[in-house]
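One protein chain omitted, others in place.
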Amino acid sequence: MDGNNKPVVNLISKPENMLKTVYTACRTCYSADYPINIYNGADDEEKMLKLINRVISSGHYSTIEHIQVTFAISNVSRACTHQLVRHRHMSFSQKSQRYVKEKGQFDYIIPPTIEKNDELKSKYIDFMNKISQQYQEFVEAGIPAEDARFVLPNAAASSLVASLNLREMIHLANLRLCTRAQYEIRTMVKMMCDALVAEEPWLKPYLVPKCERYGFCDEDKSCGRMKTREQLGF
Amino acid sequence: MDGNNKPVVNLISKPENMLKTVYTACRTCYSADYPINIYNGADDEEKMLKLINRVISSGHYSTIEHIQVTFAISNVSRACTHQLVRHRHMSFSQKSQRYVKEKGQFDYIIPPTIEKNDELKSKYIDFMNKISQQYQEFVEAGIPAEDARFVLPNAAASSLVASLNLREMIHLANLRLCTRAQYEIRTMVKMMCDALVAEEPWLKPYLVPKCERYGFCDEDKSCGRMKTREQLGF
Amino acid sequence: MDGNNKPVVNLISKPENMLKTVYTACRTCYSADYPINIYNGADDEEKMLKLINRVISSGHYSTIEHIQVTFAISNVSRACTHQLVRHRHMSFSQKSQRYVKEKGQFDYIIPPTIEKNDELKSKYIDFMNKISQQYQEFVEAGIPAEDARFVLPNAAASSLVASLNLREMIHLANLRLCTRAQYEIRTMVKMMCDALVAEEPWLKPYLVPKCERYGFCDEDKSCGRMKTREQLGF
Partner (left out) sequence: MDGNNKPVVNLISKPENMLKTVYTACRTCYSADYPINIYNGADDEEKMLKLINRVISSGHYSTIEHIQVTFAISNVSRACTHQLVRHRHMSFSQKSQRYVKEKGQFDYIIPPTIEKNDELKSKYIDFMNKISQQYQEFVEAGIPAEDARFVLPNAAASSLVASLNLREMIHLANLRLCTRAQYEIRTMVKMMCDALVAEEPWLKPYLVPKCERYGFCDEDKSCGRMKTREQLGF
């Protein structure tokens, strides 16, 4: 187990000249100039940011698809990754339970509702040990890892490399920072947003729950943070 | 448990006039006629099939994207569905372990390598019971289903509705009927193919492992059924 | 020329049991039942519609991806189709100018701003004739159709077969029914929506400009129909 029981998230790759590339894309649509000339002439950061913000605010997200970023993610449960890989505009390379045999106790995640209760936490840890023993017993009996893993729990920690463009990054934040999302994926996506904003602070206003972008909550069971469409009268 | 320990697969929806629609798409590319006229005039099934087969054989798969089919799938493990949902050109609606609380013993899948060994099978079933008891204990202690499920295993059975167009159907078959794919997803995809071929027999030659389409095996560890590119000398 | 100068749009294919399929997808997420049992038991149309409307209103659009519909479209300009094919979640089969040689005068579209002015309209028609003569001259000189077409105008009429799922259909309507969209694609998309609503009236409330869904206008240059976010104060 990782000890701190939290996702490990690192931004490992992003394109060179992120701002210049997006600015060139925005201007290409409205300019008679060659994009390579727009690109080479782009040096006024304030002017670039002003245009980019205007374009994104108008919902013309295609211009930010030109930027893709890559995260290394570890210590998240298989419950969490089963949700994450449903984002079909993302690219994933995930640790395989078919090919990677667990040696000794497998890493796992403890949900906060269990962790804060000492008795339940103790039972949970004991049970993870039991699962590990059963897994090892099957492996030692000659069962291949891909079948022995049938006893491994949703709690089992996984690792992945995940890439997505800025349009999908905003979409991911809008959906998964919502308080209706599961705590673990919400935590992980928040860490992804923070890692990106640390290097590209201009993105901060867009990496928010959807209700902040829409001005209302469209969830069937609202958390109450923002009014629903019905409450707003449309 | 379902008893027969096999996926349950049903084709529940497909478009009306599948053949006429694909034929109209193929002909539209090469004709001065309005597609609605091509569609209304299409009645010679043999002629339609001949053209469609020629187009697909040439690798022009875009014409068969116009047909989408929908399957109802049950009694497959979460290990299997975690692989299936990686197909990003498919659409899924899957039973949620966050919202659907397991009552009594949860359904689960037994891998064949364990099932065929009476002693291991017995241990496996006992252990599934233990997991179920631990899950119920957490639920009764007030832990929400979305957190109690952290103890549930990869073996836990799931259900989903899955849709895909014929281009992706061929891609799915090419990848997952390969003997290198996991037995469970291979079984499930074979059942999907059989259910579709039962109604649309003309699709049979395309719903095969990739090696039969390519004429060679491109896997790093070949099963030997077909020669590798190296063995063929290119 | 087609004479009526308007798109020709026909809905040629949709899945059987559209409502039952979407209902089964919605219920599968929240039910312990097998989806095939949900499907077979679905017969109360009012109940199905109530659930589906609730799910779509909550923004859970993945459940309506299971339905794909196909349109035969003709008599639209290449200017229009160049915009349409930018919808990357759609499938297209379009009449090829490389392979289909124009014989005699090619069909073309007249924009309304020109059509309503007799003098300009007359010049426009004359010029389309000149383009046709130049095209034919190149063809007769042995230039292949794929190169002779370089003189053909954006006005040239095209035909295509286009398929999309209901999620993309709503997205297409939201974007292209906006008064900021070009008149021709707006007309064509309106006809697609009307053709679908004629058979599936429950979809009507969703096939609207984006401002009606959001409750505000997010365009940089608003038409004034709805207030902007700034005007609404968020």
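Each chain gets a letter, A, B and C, in the order it is written, and its residues are counted from 1.
Criterion: a contact is a pair of C-beta atoms (placed from the backbone, for glycine too) under 8 Å apart; a residue touches a chain by one contact, two chains touch by 3 or more.
Predicted, not measured: the structure shown is a model, and the values here were computed from it.
Visitor: Which of A:E16, A:E46, A:D118 or A:E140 sits in contact with the chain that's absent?
Guide: Spelled out, the listed residue whose C-beta touches the missing chain is A:E16.
Visitor: One chain is left out of this view; which of C:E45, C:E137, C:E199 or C:E230 touches it in the full complex?
Guide: C:E137
Visitor: For the chain left out of this view, which of C:I109, C:L166, C:C211 or C:M226 touches it?
Guide: The missing chain is touched by C:I109.
Visitor: Please identify, in ascending order, the residues of chain B that touch the omitted chain?
Guide: Residues in contact with the chain left out: 54, 57-59, 210, 214-216, 218-220, 229, 232, 234.
Visitor: For chain C, enumerate the residues touching the unshown chain of the complex.
Guide: 77-79, 81-82, 85-86, 88-89, 92, 97-98, 108-114, 117, 120, 123-124, 127, 130-131, 134, 137-138, 141, 143-144, 146-147, 149-155, 182
Visitor: If the hidden chain were put back, which residues of chain A would touch it?
Guide: Chain A touches the chain not shown through residues 8, 10, 12-18, 20-21, 24-26, 28-36, 39, 62-63, 65-66, 68, 70, 72-75, 91-96, 99-100, 102-103, 159-161, 163, 165.
Just so we're on the same page, only the chains that are shown with their structure count from here on.
Visitor: Mind checking the centre-to-centre distance between chain B and chain C? Centres are C-alpha means, answer in whole Å.
Guide: 30
Visitor: Between chain A and chain B, what is the separation of their C-alpha centroids in Å?
Guide: Distance between chain centres, rounded to whole Å: 26 Å.
Visitor: Considering chain C alone, which of its residues make contact with at least two other chains?
Guide: none
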